[in-house]
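Up next is chain A:
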Amino acid sequence: MEMNRRKFLASTAGAAAAFTVPGMTGQVFAQEKIVRFSFPQDFTKIYTFVTSEYSQGQRDYITLVNERGGIGGYKIIADVSDHANDLPRAIEAYERAKREGAVLIDPLSTPVARALVPRALEDKINLITAYSGRSDAADGTVFPYVLPLSINYWTQAALIIENFRKMEKGDLKGKKIVFVHIDTPFGKEPLPILDVLSKRLGFTLQTFPYTPPGNDQSAIWPQVRRAQPDFVIFWGAGVGQTVALTEAFRNGLKMDRVSSSVWLSESDMDVVGRANAKGVMKVEPCVGGRSPKIIKDILSDVVGKGKGAGPENKVGTGYYNYGVQMASLMVEGVRMAVQKAPNGPVTGAWLNEGLTSIKDFTAEGMLPPTTVTKADHQGGGMGRIARWDGDKFVPVTDWYTAFQDVVWDEIRKYAEEFKKTGK
Partner candidate 1 sequence: MFYRRAGIRHTRYEDERQLFPLTFDRVLIIAILVLLLSAPFWVERLYLVGYMVPWLIWSGAALGLNLLMGGAGQIHLGYGAVIGIGAYTSVHLVRFGVPLELAMIAGGLMSALIGSIFGAAALRVKGIYLAMATLAMQYIVDFFTQTKIISGGSLATLQVPPVSFLGISLKGDVATYYFCFGVTFLIALYMLNIRRTSFGRALAAVREKDYAAQILGVSTYRYKLLAFWVSSFIGGVVGSVLAVAYLRAISPDQFHLELSVQLLAMVIVGGLGSVLGPFLGAALILFAPIVLNNALGAAASAFGTDIPIDLRAHMPLLAYGLMIVLFLLYEPLGLAKIYDNFRKYLLVWPFRHAQK
Partner candidate 2 sequence: MSTSPTMMPTPQKPIVLTCHDIERSFGGLKALKGVSLNVHEGEIFGLVGPNGSGKTTLVNVVTGFYPPNQGTITLFGENITHIEPHQIARRGIARTFQNLALFKGMSVLDNILIGRHIHMHPSALGSFFYWWGAQKEELANRRIVEEIIEFMQLQDIRDEPVEAVPLGLQKRVELARALVAEPRFLILDEPMAGMNQEEKEYIARFILDAREERGVTILIIEHHMDVVTAICDRIVVLSYGEIIAEGEPRQAISQPQVIKAYIGERAAQRQMKGAAI
Partner candidate 3 sequence: MLLALNNVEVVYDRVFLAVKGVSIEVPDRGLVALLGANGAGKSTILKSISGLLKPERGEVSRGEVLFNGQPIVNLDPPERVRMGIVHVLEGRRVFGQLTPAENLIAAASMHKDRGHVNALMDKMFTLFPRLAQRAKAKAGYLSGGEQQMLAIARALMTEPKLLMLDEPSLGLAPFLVDEIFDIISRINAEQGVSVLLVEQNAIAALDVADSAYLIENGRILMGGSAEMLKSNPDVAEAYLGGSHQSDYHAVKHYRRRKRWLA
């Protein structure tokens, strides 16, 4: 059992005690300068494949920052809890966070994020919707307090197509791209972008939806094989991804022509078989592995001192690093906010100022240069493609962005619609 023991930092859970003793924590920390984040996430239902590693990364990074004395005298408190993708629990967590003065909430769940959008806009609490929530939230003019801070799915699809184009030396005309996706809103999300791009670049697009969660795709992949595609994009999460890869391999598809969104991890590869999956590509929103300086710092200053939030072998996995990436952006937002108004008051608006002032931030080389503005909450739309070499993901491109005109057309279309009915 030893390997699965995950330590639980007292500080991260401390505020949760507030339910039993209302108001207690507020007083305890009243003397200190603190910034409170709330991380109610889905540990038990749909997002189980990512949450524990993602959360571990987030908490380790925040521990690292606090170990180093915080930001401008502010300590960062992160309340972690499980909302199980269940709205009453998530909304309760949100309302509690609001009462306790949290200025930022990261629910890491699309349905939860959707329900929280109107509330966050009203309450002026920064809602982080990295890799979840509404893709159109990239439009900061319509969603001032909703911040994806990362490449949305439309951009990811665009990055994948651009990479294929590069592989075909700039021309996809007459090529066939197959899109295998989970049949949920999330799975269908890239479709409009792919449609526009197929017209613009002249490739044919064939789509195959599979039933969530995708634990049986044996009837899908024979069709994919017979379609004889030049490229395959598979789009799902958790078990759907591993099954897709296994089936792709079984059907003898060329694995180096298969690409996924950001949802592919090392442990997925273990399930598929490390060697079998060799050549598979995925979108990387930040550097993976243990090479970035921040990860090394965490290993030495947090994990090395026994303050890690989880098993050491998970440090540096893809999803762990996504967590670190998001935490570093949040903390950078705090840093900018402190620069602008060192004495607060610490409110959602205060942090929002900071978050929307992040400029060319790379987290010591771990992130693509990220710039968040009041208009662009996506952070610039940069990412890169990495390829599984049988042992780890190796980047095959530099940071780049692609077809942002198409992506932003879509963003504005939906944002416009939201504005019309939602306000």
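Criterion applied: all candidates are chains of the complex that A comes from, given by their letters.
What we mean here is this: a residue touches a chain if its C-beta (ideal position, glycine included) is under 8 Å from a C-beta of that chain, and two chains touch if they have at least 3 such contacts; residues count from 1.
A quick note: this is a predicted structure, and the numbers were derived from the prediction, not measured.
Q: Mark the candidate that touches any copy of chain A in this complex, from 1, 2 or 3.
A: 1
Q: Can you list the chain A residues touching candidate 1 in their complex?
A: For this pair, the touching residues of chain A are 4-8, 10-11, 13-14, 16-20, 22, 43-44, 51-52, 55-56, 80-82, 84, 86-89, 91-96, 98-99, 110-111, 114-115, 117-119, 122, 134-136, 183-185, 188-189, 191-192, 309-310, 414, 417-418, 421-423.
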